[in-house]
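Note that this complex is displayed minus one protein chain, with the remaining chains in position.
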Amino acid sequence: RRGEMAKSTQLIDNEVFRAYATYTAIVLLKMMLMSLITAYFRITRKAFVNPEDTASFGKGESAKKYLRTDADVERVRRGHLNDLENIVPFVGIGLLYALSGPELSTALLHFRIFTGARILHTFAYLIPLPQPGRGLSWAVGYSVTFSMAYKVLKTAWLL
Amino acid sequence: RRGEMAKSTQLIDNEVFRAYATYTAIVLLKMMLMSLITAYFRITRKAFVNPEDTASFGKGESAKKYLRTDADVERVRRGHLNDLENIVPFVGIGLLYALSGPELSTALLHFRIFTGARILHTFAYLIPLPQPGRGLSWAVGYSVTFSMAYKVLKTAWLL
Partner (left out) sequence: RRGEMAKSTQLIDNEVFRAYATYTAIVLLKMMLMSLITAYFRITRKAFVNPEDTASFGKGESAKKYLRTDADVERVRRGHLNDLENIVPFVGIGLLYALSGPELSTALLHFRIFTGARILHTFAYLIPLPQPGRGLSWAVGYSVTFSMAYKVLKTAWLL
């Protein structure tokens, strides 16, 4: 059993895979950060959605007024959903791409541009920057994932 | 280092894994397409959610009227969220399934039915087709993922 274990964990010795692991962990942690920012705005803006979350503000009408939407909270939530919509394809397609045998330098280029674009996208959404700041950073990340998908389909194609 | 790299990238030589990679790339690209369809409807229906997105329509009240929800935009967004809810489990469980040593023909059957069902689901949602068109296509994809999860748990079970 020992030999097999060693063999399996060697994937992490592959440099492209290590790069994939590093950037995937970074973008997923960035996505997780959106939960904390949402919580921060919910608490500072006193804008909640679940009645049980306002219980500490008292009972009845005094607590009920905190069950409301807030523009800043909704903005962070849209950024979070946009992350899910874009980071999920990156993680899934990126794994297949990392296993499809790309050059390390090409792979790093893809991972770095995607990660940079998504971090820019978050700033563009939360500050917010005037358009096309957010639109362009979204499009760059989208294109990187598309480019990786092309390589995956070219290498692995079996329908 | 070279030998290990070669070893790791051999996963892509496994036919079941190649099939998994092909269909996963296809369904993730299909999911990504929902972003473009949402953008298309937002622009043609002039229905935006972020004030900075309407800045090109002028200032003040003239731009504010485009901050509104539109039935078609919301429909695409629901389809997109449904994709996230169903394609994420497929990608995660499908990877484990592909590594659990299924027959190629059985694996292809699972991947093809899921992919077909999700493409049908998108058409059923966007046209929209009368029910139970959308419900059935959803249920077929759901059942395929369930069937793969059963095989994964039977093969890998270690609690």
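Order of writing sets the chain letters: A and B. Residues in each chain are counted from 1.
Keep in mind that, in the parts below, contacts are C-beta pairs under 8 Å (C-beta built on N, C-alpha and C of every residue); 3 or more make two chains touch, one makes a residue touch a chain.
All values reported here derive from a predicted model rather than from experimental measurement.
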item	value
Hidden partner chain, touching residue among A:Ile12, A:Ile127 or A:Leu159	A:Ile12
Contacts of subunit B with the absent chain, listed as residue ranges	7, 10-11, 13-17, 75, 78, 81, 84-86, 88-89, 92-93, 95-96, 99-101, 128-131, 134, 142, 145-146, 149, 152-153, 155-159
Touch residues of subunit A, complete complex, unshown partner	1, 4-5, 7-9, 11-12, 15, 17-19, 21-22, 24-26, 28-29, 31-32, 34-35, 49-50, 52-53, 55-56, 80-81, 84, 87-88, 91, 95
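Assume only the chains that are shown with their structure count from here on.
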item	value
Centre-to-centre distance between subunit B and subunit A (centres being mean Cα positions), rounded to whole Å	16
